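In this view, the complex is presented without one of its protein chains, the others remaining in place.
Order of writing sets the chain letters: A and B. Residues in each chain are counted from 1.
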Amino acid sequence: MLKYLARRVSATVVVLVLVSMSVFGIFAVLPMDPAALTCGKACYPAVVEANRHRLGLDVSVPVQYGRFVKGLVAGRTYGEGAATIECPAPAFGYSFNRHECVTTLIADAFPVTLSLAIGAFILWITVGVGLGILAARKKNQWQDRVATAFVLVGTSLPSFISGILILLFVGLKFNLIDPLSLGRWISPLEDPVGWFRNFFLAWIVLALLYAATYTRFTRSNVIETSTEDYIRTARAKGLSEKVILQKHTLRAALAPITTMAGLDFAGLLGGAIITEQIFSLPGLGRLSIKAVLIDYDLPTILATTILAATFVVVANLLVDIAYAYLDPRVRVA
Amino acid sequence: MTQPLLKLEGLKKHFPTSTGGVFSKVKGTVKAVDGIDLEINAGQTIGLVGESGCGKTTAGRTILKLYEPTEGKIIFEGEDLAPLSAKKMKPYRSQMQMIFQDPFASLNPRHTVGSLIAAPFQIQGITPEGGIVEEVQRLMKRVGLNPEHINRYPHEFSGGQRQRIGVARAIALKPKLIVADEPVSALDVSIQAQVVNLLEDLQDEFNMAYIFVAHDLSVVQHISDRVIVMYLGKVMEEADKVDLFSHPRHPYTKALLSAVPVPDPKIGRTRERIILKGDLPSPVNPPSGCVFNTRCWKAQDRCRTEVPQLMQIGTNHRIACHFPED
Partner (left out) sequence: MTTYKPFLEVKNLNVAFPTEDGLVKASSDISFTVARGETLAVVGESGSGKSVTSLAVMGLHNRKSAQISGQAFLNLDSGPVDVISADEEIVRKLRGKAMSMIFQDPMSALHPYYSIGNQLIEAWELYNEGSKEDGKKRAIEMLDLVGIPAASKRVDEYPHQFSGGMRQRVMIAMALINNPSLLIADEPTTALDVTVQSQILQLIRDMQKEFNMALILITHDLGVVAEVADRVNVMYAGKIVESGSADDIYYRPDHPYAIGLLNSIPRVDKLESQRLVAIPGQPPSLIHLPQGCSFRARCEFADRVPGNLCATTTPTLDQKGDGHFSRCHLPESELVKARVEIGGRK
């Protein structure tokens, strides 16, 4: 087991290095000069070159990557003299557009995205898995039909539609949401009610999409597991239907859902672009989309991309470890 | 003496095993088939028997080069097929066919019976006399299917009928050799006899050679002229049928035969049975020396260290054992 863990962790590190290198490489070969973007239209070449030097873009790409990695570990200083900009470790770079260290931008945006992801996750797991189990137990009865309808609506309604509908016709109409606080980050530690009000509609919108998928997946898994020989064995032993469901069926049926949930959650941590946009939540998704569409802010894009990739890769590792815990057959390998 | 239809010399098939994962490496090899010699003539049937993991199925497939042999020769009518490329094998394919165990899984459910049976003609680019449709219907009739059902799909047939479809497809090009891998073991008892009879009739008619791979010793005993007993990739005993079944010399063969239940209560109740201890070892990690030593009641130190070679011990009778039965 320890050997397996060591192997997996080292593999994860390798994957992360490769991901960061390729992201770095992609941005290096793009036909766009990041230094030129640092000043407006009327720009002197001298200023551009000065900024190029200041940002460390006047050296070869491998050296840039080396500095980037070093900055992650030890922090980074741009320029010298009075114009010195210090970004403490872990430094992802400096955003000229925002005049801010990228790490600071991320540190501001991440709690928003984390709040969004955690709330939505709890909601969709509860609703999706619960409804899926119910539908499987009541196969072909009205509960199952309701679940099927829910799945249909949830999977076919894109979040930019459901989001706007819910925001306009539920949130604002019934005053459930405070339009003035939209776009602001309210910490749950300072104002839990405000935090909840700011987020709960976004949770519903986001959860709707996932819950539908989870309902369908849970339903089919539970039904399939119920036909397994070992469930028949459990019944032949004289176990009650309750024990059979809770101990035997669900354990096997939900194990694959753990994998799915871990990866989906990790994916969300990278930012939920559409939902954050609709509800004006200043999270990582908004940060990325703004960096891409409006600012062409390379250091920020680089940072959010690597961060999102890191979440997914690490989640993959955690999920595999969790799966090995759940399924003894995986453990020995 | 004329040359045999097919001759195997030291045929081996090893599979590498790997650890899997990002840094996978080859851990070892599974010696699925570790040296088979065999000669088979037209009209003859050789039974390949053994329990799971003995390599009989792999052997059958390697003979037809569905698996690339690791070592050894597959001499078909004087030509060694082992080194031939897939392209050079093509003309031989029409002369060597296979019948599979699961008649359902081996037939594409989206194709009609007609197109399934016609496939060999199309692949080989042959148009039989009178056209493909007529030939397919003739074949269907020959194997006991209603030719009017030519446009039906496999799921519309019962297990026994599906195996007849498999047989029709295998004999379409009048092959000289058929490897039949457990052709009746998925069928119900009353249907097994029908298919066994069909195979025997077709053999008489077309003078084909059969390599009959099966775990059911009763069926093998019935259909074979000669039998090879395998255990964990190795040939344990090889003899003419009567010799092998009336006078097995290898302890494994003896135990295997005694384990087969006989449909006769008086014999069943009184017959002395050799019950082997334990399970079959894993082919991934076979015992050293004689592979059978862990379950053999006669095993001695020598059996654990020295691999017994296959030796001649009578006319056409060979065994691999240090301490054969009398």
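Keep in mind that, in the parts below, contacts are C-beta pairs under 8 Å (C-beta built on N, C-alpha and C of every residue); 3 or more make two chains touch, one makes a residue touch a chain.
Predicted model only: the values in this text are computed from it and were never measured.
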Original post:
So which of the visible chains would the left-out chain be touching?
Top reply: A, B
Subject >> Full-complex contact with the absent chain, from B:A239, B:L256, B:V291 or B:I319 >> reply: B:L256
**OP:** May I ask which residue of B:I126, B:V242, B:V284 or B:V307 touches the chain that does not appear here?
**Re:** B:V242
Original post:
Of B:D80, B:E134, B:E156 or B:D188, which residue touches the hidden chain?
Top reply: B:D188
**OP:** Kindly note down the residues of chain A that lie in touch with the hidden chain.
**Re:** 228-230, 232-240, 247-248, 251-252, 255, 326-329, 332
Original post:
On chain B, what residues meet the omitted chain?
Top reply: 51-52, 158, 160-161, 188-194, 196-197, 200, 215, 217-219, 221-222, 241-242, 245-246, 255-269, 273, 275-276, 279-280, 295
